[in-house]
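Shown here: the complex without one of its protein chains, the others still in place.
As written, the chain order gives the labels A, B and C, with residue 1 at the start of each chain.
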Amino acid sequence: MTELEKNIEIIKEISGSDPYKCMRCGKCTASCPAYSEMDIKPHQFASYIIRGDLEELIDSKAAWKCLSCFACIERCPRDVQPGKLVDATRQIVARQRGGDYLQPEEVPELLAEDLPQQLLVSAFRRYRR
Amino acid sequence: MKYSYYPGCTLKNKAQDLDKYARASAVALGFELEEIPEWQCCGGVYPLGSDEIATKLSSVRALNYAKEQGQDLITLCSACHHVLKRVNDDMKNVEDIKNRANNYCEFDEPYQGETKVLHFLEVIRDVIGFEELSKKVVNPLEGRKIGAYYGCLTLRPGKILDFDDPENPKIMEDFIRALGGEPVVYSMRNECCGGYTALKDPDFTKQRTEQIFDDSTGFGADCLITACPLCMYNLNKSEAKSKVPVYYFTELLAEALGVMEGA
Amino acid sequence: MQKIGVFVCHCGTNIAATVDVKKVVELVRYEPGVVFADDYMYMCSEAGQEKIIEAIKEYGLTGLVICSCSPRMHEKTFRACAEKAGLNPYMVEVANIREQCSWIHKDKEEATKKAVILARAAIAKVNLNTPLQEGESPVTKRALVIGGGIAGIQTALDIADAGYEVDIVEKEPSIGGRMSQFDKTFPTLDCASCILTPKMVEVNQHPNITLYTYSEVEKVSGYVGNFDVDIRKKARSVDFGKCTGCGECQTKGPLGKIGNIPSEFDRGLKNRPAIYMPFAQAVPAVPVIDRENCTYFKTGKCGVCAKICPSKAVDYEQQDEIVTVKYGAIVVATGFDIINLDKYGEYAYNECPDVITSIELERLMNAAGPTGGHLERMSDHKAPKEIVFIQCVGSRCDDDKGKPYCSKVCCMYTAKHAMLIKDHWPDTNITVFYIDVRTPGKNFDEFYRRAVEQYHVNYIKGQVGKVKPQPDGSIIVQAADLLDGKQINKKCDMVVLAAAIEPNPGVRKIATMLTASIDNNNFLTEAHAKLRPVESPTAGIFLSGMAQGPKDIPETVSQAGAAAVKVVGLLAKDKLKTNPCTAQCDTLLCNGCSTCANVCPYGAITYEDVQVNDHGLRETRRVAQVNVALCQGCGACTSACPSGAMDLQGFSNRQITTEVDAICR
Partner (left out) sequence: MSMNEEKKEFRPLIVAFCCNWCSYAGADLAGSSRLSYPADVKIIRVPCSGRVNPMFILRAFERGADGVIICGCHPGDCHYSTGNYYARRRMALLFSMLEYMGIENGRTRVEWCSAAEGAKFSKTMNEFCEKVKSLGENVRLGDLRCKN
């Protein structure tokens, strides 16, 4: 097994998803409601991982723009479930780099009067370790 | 019929309407909600990473509690529904998560996904039945054209949540029909409202909700119903020209059953 | 004691790369019974066989062990080779050291070790082999073709033209199958019915062909050359002899021409009455009464069609009839359908009448179709100006909704549809969303390029995410152009789905009746994927058309011809050699308990009173007798026999036990 394949194994383990199953049909990207916000599109996650361009993925803002709406997961015809690859990227950043996307100090000024608790909890889960 | 009830954090605060009308309606429909004592927040989103354990434990505790009571577990909030059902599926089918969570929790006997998790709407559909519900309606919502807004968390992933057809659901439409209203079917009903990105990208959620209002009102909806406090927040924040009132489904239920006052 | 020769094949490097063949030769040389052992590059080649023949003669070999590929591949070859040298062909055993050893193991030492063990097992078995004589069985010179689509029609015509009798069983009221629903065919744009109808008529008039339409195969027994088939002729409720096919009953019935039952032939785009012919060119041109939907059969009141019929052909009293016919060979040509799209809610097929499948489009464009060939939206009958085609709907899926295979014909028929639409209605814009455009085939890619270059069909790479019906009656197709990196919301007024193809759902039941193997996708399995593509592993069963796998019309027709040749090759023989590996009863051990007869699937075991001499004790006993002409050698009786009297030649108790011993040594 090459070094790259070993790294991909790790991502496979975290995500529970196999990027090699992707056939580049783009149904995920077609379905993605956050398309306009994502610098790397959902269908590209599999190819970035396979090519070993993990750094670029980790530096992208795409991982933080995913809404976790599961549309890509639901519709993927190859069972790659791109949303899981996106989340794995987020995990890698949060775990290894501590690069949280949301700092507690930011919260007070973002708070709105009627903001539901669910929003804050979700945002902390998604944006932080 | 008694059910364990998991209200979740938001229903205790910003979404009290969702909760109180549900409780009043449950009484009218003849079933009892027993709130789980000392429940902990589900976390709002399901941790997708297959090696995430700690973040799933609060759900496991609630699920195990319901098992000990010998009751099915009801939720209302679409996020809690999503998280509880998925963690339950993990505890049933994913050997590694099951073992590690049980090792940590040290219950009297290991929890293996025995509890049945139900959304309030599923109880109405599968236990009470829409026909029975319509018989109990005292103030039918006649003439109201109501769009069901499902969002994402109640439906997907369809295989695990098993709530309804994730691409072409009909449970809320049937519900509206049972209450005497006219359901409005539109294609954005299962598209994301923008979710938690409202915190850092409020403009983006505004774009999304505008599309939802445009589509639903285009088909003639004069109001929307939802089961999700976050969808409710985002839809309410919308500045869309086509904006119409948004209700929790339980509010219309209480109205139709004539139990608004007591709630 | 046998004199056994062991021959180890290199199979080029297929075996030799992972198995040390020289070592195998060295290690088996001193096994009991072995008098000669050698290896060679290609044992199955002429030179290899020559080597075997020489060795048989030189060493007086009485048994052979060939260590090579699977016996399913070359057992026949080596048996014939033995026979050439005057050795009984059943004195040959094959040790499978390729498929079950060299190809699946990487470690040379381990693979060599296993190869030696497999060889030892085969040697041990040959030591107990006895010469067997093949029997003979007669051949019924008549073939059955199941399915009356283009595959079945062509197979039947080719067999009939060769001079043999052939019957077609078709479950629909008419032959013609899917092809009769099509408008034009790619890549030459011939009109489908113009080339199919003459063949349908020819079938009907051919002296060697008998048609059983509105009929189903109910039961199959027997074996190659001697099948007994029960065919259920469903009650047509119309007398074949009297009906003139005038069509009065359909047009002047209670609902007139309209009817109230969705027409299967027009894919529900049009209704039909309860008494109907599926289409005007139906063969036979005799209507049927769909009893489930007929008012007379439901309520006992009506009877209008019987009154109208000028020739008094309507017969409400008709009953299903079962006929039993003998056949020598059976061809499965059960064809295909498209998958159910209920699981693809994102394409809004069930919600929106203007989202249609390609077969529905065929009907809409067909001059004999529900709109008389005018392409229109089913919702408002307006002509669509902007049409989107979505490819691979349910094909190439690895989830639980779709099919894992490529349906093969969609890329081409979509290009065909696009061009035909542009030909008839040049002011229509057409967009095709594809994953890959696959056009291998003669003049195929040229055809697709013509759609792009001459007809300006817009091909966009990217699967569609969602089809969104709009309040104004239009449809928005949400997709992404992967090559240009753009999300697209394409507004259109009609969407055509290239739904995946699947084998006819009834094929599983038929395969079970025929004991023909079928794969996970319900396609029938070939005897060999490359070398025997039109034969089932079950002798006497042949495959034709989509039942075997997705294919287009020319391929279907060629396969139909190939299947016909195989059938003719079988029917041309007067006698077939039978498998000599049949059961045998040891009369001294048999206690006449009937257990074996109860488990025998072929009724090959009978009981007879025979005189036995049991160690000097002479008496009459009731013992089992095997009819070797009927016995197929499954061995069910041998394991069921409580006294060990039944044994199977070629796979005897002692032979298998000795193999077990050799492996466990």
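Here, a contact is a pair of C-beta atoms (placed from the backbone, for glycine too) under 8 Å apart; a residue touches a chain by one contact, two chains touch by 3 or more.
Everything numeric in this text was worked out from a predicted model, so none of it was measured.
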Chain not shown, its touching partners among those shown: C
Hidden partner chain, touching residue among C:70, C:197 or C:458: C:70
Hidden partner chain, touching residue among C:66, C:118, C:420 or C:623: C:118
Contacting the left-out chain in the complete assembly, out of C:58, C:109, C:423 or C:484: C:109
Residues belonging to subunit C that touch the chain removed from view: 70-73, 96, 98-101, 103-107, 109-111, 113-114, 117-118, 121, 511-512, 515, 517-520, 525, 537-538, 581, 599, 601, 632-636, 638-640, 648, 651, 653, 656-657, 659-661, 663-665
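We take it that only the chains that are shown with their structure count from here on.
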Farthest chain relative to subunit A (centres taken as mean CA coordinates): C
Intercentroid distance (Cα basis), subunit C paired with subunit B, Å: 48
Centre-of-Cα separation between subunit B and subunit A, whole angstrom: 25
Geometric centre distance via CA averages, subunit C-subunit A, whole Å: 45
Per-residue multi-chain contacts in subunit B, two or more chains: 166-167, 191
Of all residues in subunit C, the ones touching two or more other chains: 346, 466
Complex contacts: residues of subunit C adjacent to subunit A: 346, 392, 396-399, 401-402, 435, 461-466, 478-480, 482, 485, 487
Residues on subunit B engaged by subunit C in the complex (per definition of touch): 159, 165-168, 185-188, 191, 215, 218-220
Residues of subunit B that touch subunit A when the two form their complex: 8-10, 13-15, 41, 43-45, 47-51, 55, 77, 79, 152-153, 155-158, 166-167, 191-192, 194-201, 204, 208, 228-230, 232-233, 236-237
